[in-house]
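One protein chain is absent from this view; the other protein chains keep their places.
Order as written gives the chain letters A, B, C, D and E; numbering starts at 1 within each chain.
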Amino acid sequence: MSSADLMGEGLNLMLFGMGFVFVFLTMLVIVTSFMSRIVQATQPEQPQTTGGNNMPATPITGAADPASDPVLLGIIGDAIKQHRIKQGRS
Amino acid sequence: MSSADLMGEGLNLMLFGMGFVFVFLTMLVIVTSFMSRIVQATQPEQPQTTGGNNMPATPITGAADPASDPVLLGIIGDAIKQHRIKQGRS
Amino acid sequence: MSSADLMGEGLNLMLFGMGFVFVFLTMLVIVTSFMSRIVQATQPEQPQTTGGNNMPATPITGAADPASDPVLLGIIGDAIKQHRIKQGRS
Amino acid sequence: MDKLLSLWYGSGIYNLTFGQTTMIVIGFLLLYLAIRRNFEPLLLVPIGFGGIVANIPEAGLAYSAVEQMANMASNAQLAELASVLGAPVESAKQLITAYHNAPSAVQAAAEHLAADSGYNNGMLYQFYNVAIASGVAPLVIFMGVGAMTDFGPLLANPKTLFLGAAAQFGIFTTVIGALALTSFGLMDFSVAQAAAIGIIGGADGPTAIYVSSMLAPELLGAIAVAAYSYMALVPLIQPPIMRALTTEQERQIEMSQLRPVSQREKIIFPLVLLVLVALLLPDAAPLLGMFCFGNLMRECGVVDRLSDTAQNALINTVTIFLGLSVGSKLVADKFLQAETLGILALGIVAFCVGTAAGVLMAKLLNRFSSTPINPLIGSAGVSAVPMAARVSNKVGLEANPHNFLLMHAMGPNVAGVIGSAVAAGVMIKYVTGG
Amino acid sequence: MDKLLSLWYGSGIYNLTFGQTTMIVIGFLLLYLAIRRNFEPLLLVPIGFGGIVANIPEAGLAYSAVEQMANMASNAQLAELASVLGAPVESAKQLITAYHNAPSAVQAAAEHLAADSGYNNGMLYQFYNVAIASGVAPLVIFMGVGAMTDFGPLLANPKTLFLGAAAQFGIFTTVIGALALTSFGLMDFSVAQAAAIGIIGGADGPTAIYVSSMLAPELLGAIAVAAYSYMALVPLIQPPIMRALTTEQERQIEMSQLRPVSQREKIIFPLVLLVLVALLLPDAAPLLGMFCFGNLMRECGVVDRLSDTAQNALINTVTIFLGLSVGSKLVADKFLQAETLGILALGIVAFCVGTAAGVLMAKLLNRFSSTPINPLIGSAGVSAVPMAARVSNKVGLEANPHNFLLMHAMGPNVAGVIGSAVAAGVMIKYVTGG
Partner (left out) sequence: MDKLLSLWYGSGIYNLTFGQTTMIVIGFLLLYLAIRRNFEPLLLVPIGFGGIVANIPEAGLAYSAVEQMANMASNAQLAELASVLGAPVESAKQLITAYHNAPSAVQAAAEHLAADSGYNNGMLYQFYNVAIASGVAPLVIFMGVGAMTDFGPLLANPKTLFLGAAAQFGIFTTVIGALALTSFGLMDFSVAQAAAIGIIGGADGPTAIYVSSMLAPELLGAIAVAAYSYMALVPLIQPPIMRALTTEQERQIEMSQLRPVSQREKIIFPLVLLVLVALLLPDAAPLLGMFCFGNLMRECGVVDRLSDTAQNALINTVTIFLGLSVGSKLVADKFLQAETLGILALGIVAFCVGTAAGVLMAKLLNRFSSTPINPLIGSAGVSAVPMAARVSNKVGLEANPHNFLLMHAMGPNVAGVIGSAVAAGVMIKYVTGG
């Protein structure tokens, strides 16, 4: 490839590339704004949520563990107890 | 395969299948009941355990971490401390 | 291989092996002691650290989670709260 | 300008087919059901998302390198591929069929050619190969499920195993149903395909995926979607059947409290189950072996760190890739077949028959036994853990507000998992080993 | 005695070359920067360590079995290898080149020969194949990053997407720079290589690794090292440029507080993004698809255990092996090339241009919009999350101690991630699909 060709390729790539990036993100701006407006219109007084941590007790498959929460609590509870004992000592 | 043959295969499969499922689970009922009786007979007054969480300090291989518990405790301890500081603030 | 040859191989392997193990670990003793002396000389009054747990907030890639700490704290906090409620009940 | 046109010709919107559009809509529907209606979200979120991604035009994420070559290559390349496969070039579809039917050495040659021509396996295709075609993902999930399962209620009342057995009737009825549809010329299912469809009645996701990946991988997408969707619908499907088959009096039966079960019994049970599998049905050994292994890790009390990983990081990781892999089978040309409608219709029958069989078996047991069983726990024998047990509890409370059946229903519920795995082993043996 | 000599001739110190010594020193330098200077330690610790291990003489941990055979075999074996490859035996290097250029069936034959001759793939080479050559590791990391990303600030102010778009100017300027160096005869980069180098300007590690593994795997080591090093240097590189291009008054602009964003918007956004990708740029589907999937898992609220694993155990595991794999590309004979210097020089240009373009775009937007934007948040459009946003905040505080720009800068910051992935898709399409 001649050096002029090479530079031509580069300019081409820049033109298409930046052009496409702007087209894409412009459309994203439009669609996102539109989406936000619709969502806000359809649920006017939903309390604002600050994250998605309402973990449901859904099992991963056709078999679950109703005991997993207490187990976790037990472990953390034990850890805290030991921690206090240790702090008490030192 | 003719359609009669197909239905025959299906009936065959149901017969063998359900038959085998029942034979298998019946044997499991028998063996399990037998096992339970033996276990109960051989350990008459063992206190009932409610889960298997007596985690031993066994290392995973020929090299272990005597410090892992304190580390965990430290992390949880810190987390709790920060949590309290945060609660105090808010 | 004749049986004498075999035993010869074994003795050879032991000689080289134990020899190399000792050479290697001797060098490790020397280099380590040397390293320790230099480190102690260059940082005379550094307070002794007891582990490497100063976890920085560095992201894993070009995108991070400023919210991960509070989330973790929230989870642990909730766990503790539930634990206390449970203890209160039982 | 050529480059600009090539960008346009290569864009999704230029190439979008009707089938792909439909499948993308179906993917969004699955996401909606999972997120808003809480339909088994842990599987249906990845499956739905995978289904959308699989149908992105021109991306070919669900296709192997050879399939992509057949779909997109120039005529010269197609001729080369055809000569490797020893098939005439008539359509991409025929080349792909020839590839799937070729001996594995020829397949390897075609793969070399595709690689040399610059085609790569799509992302989802890779996930499918590693996770499902190898059989590993369902087995690892089964291990995790084993590590999450408490056999205490079952051990306290082993008779409930019969309820788990009866509910498998749904599986085999469905097999017959699929073959009947074929006999009447409505569908065209082979015995292997009918067996794979039947396993939907097992109401157990990993078992269904494992069996259909072995017996009918071409139907895996529809079977997995049907299995998880109907599992989520258990609270709607089961109660009418349960009420229709029981009297008010039967529904009010109170059951005696379960005896405490010692840890030693819980440790020995998975080993007993393993020995029975080894002696009677080796073909169920991978599924039930991993299940027993997970449960042994849980109960033995000395490997809690392994059990903990099996229940969390490991099963979660595998679930993500299993879901996306199943999604790869939701590509339009594989999913949008008349057979899919048949599978969806048969699946619901399977659940209904299984539910009814469980309830009736409970009534039958009451005839022969002194300690009565509330027949409402029979429906929990279909598996769908723990949803079906909760349904038993709820319907029971309607009839008798002081009657808590949940723990009693956990027995048949986990028995249903074992029963389905046994049924799966029999069908694999029957179809492949026959 | 022979054995003793063989131990000595096989020792590292006897075989150490100058190149290996240099690379080991560079590996230690990377570790120093990561550990003492906190340069993106999560990646640079594994990369630096992998670089050291890759250059251990005689261990060949970064080489395939065939490469090891070419480097170490006897003449008779070399002749055999040459006959399989259909190349003359002149040097190990030539045999290795012949192997890389051979059709994949011939490569397979050479691999069989190497296996039969007792050579194995090196440890790091295996890691590289599984983690990077398959494309899986960057995608899984992108999924985890998606699960860690909060699009709230972006959704509150979607206009900031334009800042993320403008900053991609750094990418394409660098491509032209690389081609200019070639035109002037200083370097010798192909268009594919120039595109891979350009992506350093995306300031996004996994995107850079993904693109260069596809377009120019031979440059991957230098590109990854440049990308992560300059990302760590963002607090040094950006402020002078930001100050030079803005007036004191502009830097003092206070921005109105961001509106709260509902969870529903956060759930729908990754799906909107996915649909746009599907319709417009299928070549970006793997990267942005996995990113959207991770974000959907985060926000949908029903699969938190999957999201948690994606953000922790899974991304950590993959990061370890990704880093070591990148380290395998730091073997002396692949890294110590004049091209590496060119890549390092071009990389810094990319960051500077991207920063400048982001700031200037913010100023441009202010001309057309009523709600003013502080141009300091424009520089955050280069990605380098969250470092670049922190830099915006810090420079803003210097001008106005009551002006907290951090949350405002998070919008362009995550927009930069999307922008780079889109640019990556265009370049892959342009280079391979053209």
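Following the convention adopted for this analysis, contacts are C-beta pairs under 8 Å (C-beta built on N, C-alpha and C of every residue); 3 or more make two chains touch, one makes a residue touch a chain.
A quick note: this is a predicted structure, and the numbers were derived from the prediction, not measured.
Considering the full assembly, D:Val302 is the residue among D:Leu236, D:Val302 or D:Leu341 that touches the omitted chain.
Contact with the chain that does not appear here is found for just one residue of E:Gly118, E:Pro240 or E:Pro260, E:Gly118. Within the complete assembly, D:Lys429 is the residue of D:Lys363, D:Lys394 or D:Lys429 that touches the hidden chain. On the side of chain E, touch with the chain left out of the figure occurs at residues 3, 6-7, 10-13, 16, 24, 28, 31, 34-35, 38, 41-42, 45-46, 49, 52-53, 56-59, 61, 109, 111-112, 115-116, 118, 120, 123, 126, 312-313, 316-317, 319-320, 324. Summarising the interface, chain C meets the missing chain with residues 3-4, 6-7, 9-11, 13-14, 16-18, 20-29, 31-33, 35-36, 39-40, 43, 46, 48-49, 52-56, 58, 60.
With the whole complex as reference, residues 103-105, 108, 134-136, 139, 143, 267, 271, 274-275, 277-283, 285-286, 289, 292-293, 296-297, 300-303, 305-306, 308-310, 312-314, 426, 429-430, 432-434 of chain D touch the missing chain.
The definition used in the following text is that only the chains that are shown with their structure count from here on.
The chain occupying the central position, as judged from C-alpha centroids, is A.
For the pair chain D and chain E, the fraction of shared interface numbers is less than half, so the two copies use mostly different residues to meet. Note: the chain lying farthest from chain C is D, by mean C-alpha position. Remark: chain B and chain E have CA centroids separated by 42 Å (rounded to whole angstrom). Per-chain Cα centroids separate chain D from chain E by 38 Å. Residues of chain D in contact with at least two other chains: 3, 7, 38, 41-42, 316, 319.
The multi-chain contact residues of chain B, meaning those touching 2 or more other chains, are 53, 76, 80.
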